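Sharing a structure below in structure tokens format, with a few things to ask.
For this view, one protein chain was removed and the others were kept in their places.
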Amino acid sequence: MIIDHPLLGPRDAAEFVYLGDACLIDRPDPGDENAARLFHDYLHIRDNPAGEHRELWFHEHGDRSWLVVTRNTLTHEIVRVELARDVALARGRDR
Amino acid sequence: MSGPFRLDGGAIERGRTLAFRFDGRRLTGRPGDTLASALLANGVRLVARSFKYHRPRGVFSAGSEEPNALVELRSGAYREPNTRATVAELFDGLEATSQNYLGSLRHDLLAVNDLLAPFLSAGFYYKTFMWPRSFWERVYEPAIRASAGLGRLSGEADPDSYDKGFLHCDLLIVGAGPAGLAAALEAGRSGARVILADEDFLMGGRLNAESHEVNGRPGAAWAADAVRELASVHSVRLMPRTTVIGAYDHGVYGALERRTDHLAAARGKPRQILWRLYTRRAILCAGASERPIAFGGNDRPGIMLAGAVRAYANRFAVGTGRRVGVFTNNDDGWRTAGDLSAKGVPIAAVIDVRDGEPAAAVADARIRMNSRVVTTWGRHGLRGITLATGERIALDCLAVAGGWNPNVHLTCHHGGRPVWRDAIASFVPGDRLPGGMSVAGAADGCLTTAGALADGHRAAVAALGELGLAAAAGEPPVASDEATGAASFWHVRESRGRAWLDLQNDVTVKDVELAHREGFRSVELLKRYTTLGMATDQGRTANVLALAIMAGLTGRTIQETGTTAFRPPYTPVPIAAFAGRSRGKDFRPTRLTPSHDWAEGQGAVFVDAGMWLRAQWFPRSGETHWRQSVDREVTDTRGSVGICDVTTLGKIDIQGRDAAEFLNRIYANGFAKLAVGKVRYGLMLREDGIAYDDGTTARLAEHHFVMTTTTANAVLVFRNMEFARQCLWPGLDVHLISVTEQWAQYAVAGPNSRRLLEKIVDPEHDISNEAFPFMACAEISVCGGTPARLFRISFSGELAYELAVAARYGEALMEVLLAAGEEFDAVAYGTEALGVMRIEKGHAAGNELNGQTTARMLGMQRMVSKRKDCIGNVLSERPEMNRDDGMELMGFKPLGSGDELTAGAHLLALDAPADTVNDEGWISSVAYSPTLETSIGLGFVRQGHARIGETLRAWDALQGSDVRVEIVSPHFHDPDGELLRA
Amino acid sequence: MPDWKLSARAPLDGHERNIGTVAVAEVTDLALVSAAVPRGGDEAFAAALAGGFGATRPVTGDSTLGNRHAARVLGMQPDQVFILFAPPDPDRPAGTVAAALASAAYVTDQSDSWVILRMTGAGVRTALERICPLDLDDRVFPLHRVARTAMEHLSVIVLRDGADSFLLMSPRSSARSFRHAVELSLEHVSE
Partner (left out) sequence: MRYSVLQILKEGLTGNRGWKPVWREPDPKRHYDTVIVGGGGHGMAAAYYLATVHGLTDIAVLEKGWIGCGNVGRNTTIIRSNYLLPGNEPFYELSMKLWEGLEQDINYNAMVSQRGLINLFHTDPQRDAAVRRGNAMLLAGAGAVLLDRDALRRKCPFLDFDNERFPIKGGLWQPRGGTVRHDAVVWGYARGADQRGVDVIQNCEVTGFDIRDGVCRGVETTRGAIGADKVAVCVAGSSGQVMGLAGLRLPIESHVLQACVTEGLKPAIPGVITFGAGHFYVSQSDKGGLVFGGDIDGYNTYAQRGNLPTVEDVCEGGMALMPMIGRARVLRMWGGVVDMSMDGSPFIDRTPVEGLFFSGGWCYGGFKAVPAGGYCLAHLMATGAPHRVAEAMRLDRFVTGAVIDEKGMGAQANLH
């Protein structure tokens, strides 16, 4: 597989380490009254789509960026690659 | 000439002779020969035995689709089983041995299976061998295994070396036949980066095997010119002897290049290279493979594919028989007769299943239109055939032309399925191709040379356009052959005897009929039930025939019947090639600590810790057992001072305005208020609440920390912290960089550790207990100005420090510490003594922190802060992780004097039966404590702290041990920590 | 009291070797310091880099040359550069960088974290084909380009500093495995 890194261009996926669904960016608020359930779902429950999947890859043998890769799980076609930090900021994560 | 069947012409070198042996027989061939062509040139027809019935087998094809002529190539550790003689390039001194028989190749005792064939039909073994039950492993299976299999491994380590490599190109062209060469010429002239790969050692494909002309010249000569032109183009890389084995995601192809298989010896160079080809576009020009026709007795040596017969005559200058017959369903048969006649090989007969006029006149041959071969005869080789009319014709070679199957394999590697094209009665690539791939020539069903040349050129122009490159606008090469009019004729129904489909696995038409009868009608079930197409050739000559027959039985079309999935590799690849250099000591890199060479000089015993090699203990003269060394290292450290290289611990430099806040969220315990110049123990949880790493973190400055992790988790912790930094809290100002390699770090432990350090720490740094108390840290200098970091932390439980200097000084520091420590009898200690001391102290390590352990189990639940947000604290509250009867880390001592604990023993109540229900815990780590002079252990037991003083069995039936143990505090040594603060 | 002194040792003891047309030499006279850019501090960092080293800030994957301390700045991560330079005090390279950049960056000494090999000579790319997954073609990986990748299970930073010259940096502890990987590649492709 080839991941077209937004800063570095196409790189072999073997340079990366895979984590999973990009929903792992959306860590719940531990202060929420439903925190136990929210954290359970956050950590364990997956859409596991057959089709486009937004997922986290870490460029371990590269620039150490976490990326959000949008990849089709049926064809492996990659339609978008973003810096996870940009995605996280756009989703409202900050401090 | 060499050998009685050698003809004139061809692409072999006449000037040189190559000597080789087959089954011990000395034979000769020519450069340019394959083993198969050389054997045929010498008149050797019986070369192998089939898999199941052990029927005699001869050369069937002239390429990688060969099902029959498999041999063991070379000898000793170099022996290579199941090698296709049809692609093995002849070299001087080649040794080959036939395989898969008991006795001799001519007189194979296992041929008795052939007599039993009526009882050994497809899947017979599913219906028997069940009684008595114990006989399967002891009687039936060993017998089946012995007769199954094909060639033998040598049993010795593969002595060759292998390499891998990475190539990048704009355009990969797979196959250098007419289509591939036409494509490469066009692409090469345009300046694109092109790789042209072909499995053969001679590029040109069928142009070398046929008698067609290209641009008015003999096809083989035109091909040679094309290759010469391409070789002169800088941006074109020609890769003969290179098989593209698989299409992977995003334009990545795997390719196996055979570098030394055609040489007598590799002379230190890699035998083969597994290339990863990164391509922007690829054109598959893999050609087509001929298929036979099923008829009675169609498996005898001497019955061959017609295209192979032409290849042997035209390219290898070998006549495959003295009286050759042709059985055909299309004009290829006539072309075969013509080519052989032109070479002076007598044609005995041409049998065409089609009605009508003969396509050509063939001198002295019996011509039979609308006719069928129903059976054949000849024990070790073909002697004649019988037609449906009863006519018998004596001949020693039958060329069978059943039409061509495009080599669509790579088009299917991403799940695409080929589609049926009636016009050529074959499957052609479907429309779901791997991204960036196009197909040209015979692989795309374009079965004439003229068509393939034009198609290859067209495909290159199209690919260049997609790449945004200007085509060279050259003219496509021209040839003038015409389609052969393939017929949908698969099987001679008039045949009463067995008609083979899969020649290697002995699958016959009757087996397909049986599978149909029993309900195994899906092609995948057919394959799995009969083993059709599961032989080393993957059914390249068999599958389509079988599908057509199954389609006939079920009344479905061939398209509806479908094909089984084509999977990589295109042709078999040695396991060693996939491994490349990564074997033996080079399997994985070795990481060495700064004191490694010094320790080696001391005669240290080393142990693997992940990729690291660490000194395990340092034997001294007179010590005959490792325990003596380890006990001494422990005793001397606790008695005075010991030094241990702890560089392998992960070290992460953490800086930023928000570094403290960041650490406060990473660790379960609080870090926000850690003072500058102080160190704190930290426990890390996973988000699921399980403890996964621990270590210490020192605050060097307001915005500067340095963390240590366990050796095993250094990479993982770093990755997880980067995740937290980039994805969870991207607004925090915090920066990470590994400094594991930067610092050589030594534990200096024992009551004299301070006195030792005072000798080398530069005098401006006060390290007295008052100025530098337990859990202090500082950036200092040692030995007259060398920058260093000093941490007062202890894993051993003694007064102890860790001292770090730049790695370049690491080896020297070890020497200086021991030299300066001489007056204290300072010792170096290894990981074993380290382990003993941590068990004596009750520290959890890898055996306890195995990813299944909660802070509560470790007795650290109070460390998990409830007042802050940190990774893992929410889910650590889950009820089943906080049961009152949960496991707790405890210490264990044997009750019997001299009893030894064993790690991995399970804990049972004294009177409880040994079963899963009564399992109360386990011993995780053990050591002999020279300090306590007894065996001790750490482990987990239910409600441990409430049961101190209770006696249990430490049950280790696996090692024959069952000792009574007392539950004690895990802190065996200095439980109040007074020594640490001394 | 004896005068304890620490002597330095390079990861490969200054190893040098010629194989075929390629020279392999360990680089031991350069310091390597990382500089991380504080959140929101990009402008200050660029200014400090210009002032301290006379270099512009490279984008990730590129490197720039400065006019002080023979410095080369390598764009390693979106918020981190490495500075490779001839250190006035080899024991305190981080201090040199910290002084030059003041508070505009968080600096960490990396000089002892890496072994540095320079490979020079015609045929160097042919050897690297056997271990390096990067496309080192002139058009894709021109002079000054830098990238971190993996070779033979090792992390490696590749920097092109000449037509046929590359600097390769790999973790110090596995320096011998790395040298073996590089030299075996050269042996495999040499005639």
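Things worth noting here:
Labels A, B and C are assigned to the chains in the order they are written; within every chain, residues are numbered from 1.
Simple rule for what comes next: a contact is a pair of C-beta atoms (placed from the backbone, for glycine too) under 8 Å apart; a residue touches a chain by one contact, two chains touch by 3 or more.
Owing to the predicted nature of the structure, the values given are computational and were not obtained by experimental measurement.
Remark: the absent chain touches shown chains A, B in the intact complex. The residue from B:Thr536, B:Thr563, B:Thr740 or B:Ser753 that touches the chain not shown here is B:Thr536. Across B:Asn215, B:Asn847, B:Ser865 or B:Thr934, the single residue that touches the chain missing here is B:Asn847. The hidden chain makes contact, of the residues B:Thr128, B:Ser232 or B:Ser621, with B:Thr128. For chain A, the residues touching the absent chain in the complete assembly are 1, 12-14, 18-21, 37, 40, 43-50, 53, 55, 71, 73-76. On the side of chain B, the interface with the absent chain consists of residues 51, 78-82, 118-119, 121, 124-131, 133, 136-137, 141, 144-146, 148-158, 160, 162, 164, 246, 248-249, 252, 254, 274, 276, 413-415, 510, 514, 517-520, 522, 524-525, 528-529, 531, 534-536, 538, 565, 567-569, 572-576, 578-580, 582-588, 590, 607-609, 686-690, 692, 846-847, 850-853, 875, 878-882, 902-906, 914-916, 918-919, 922, 924-925, 955-959, using the contact rule stated above.
Simple rule for what comes next: only the chains that are shown with their structure count from here on.
For the pairs A-B and A-C, the larger set of C-beta contacts lies at A-B.
Inter-chain centre distance (chain A to chain C, centres taken as mean C-alpha positions): 30 Å.
Between chain A and chain B the centroid-to-centroid distance comes to 28 Å (mean Cα coordinates, whole Å). Under the contact definition stated at the top, the residues of chain A that touch 2 or more other chains are 12, 60, 64-65, 83, 85. Shown for chain B are the residues in touch with two or more other chains, namely 276, 278, 731-732.
Residues of chain B that touch chain A in their complex: 248-252, 276, 278, 414, 435, 658, 687-688, 715, 719, 722-723, 726-732, 869, 873-875, 877-878. Put simply, chain B touches chain C in their complex at residues 163-168, 193, 268-270, 273, 276, 278, 581-582, 586, 588-593, 611-612, 647, 653, 655-657, 703-704, 731-733, 735, 737-743, 759-760, 782-787, 805-813, 816, 819-820. Considering their complex, residues 1-11, 34, 36, 38-40, 79-80, 91-92, 106, 108-114, 129-135, 137, 140, 152-154, 171-174, 176-178, 180-181, 184, 187-188 of chain C touch chain B.
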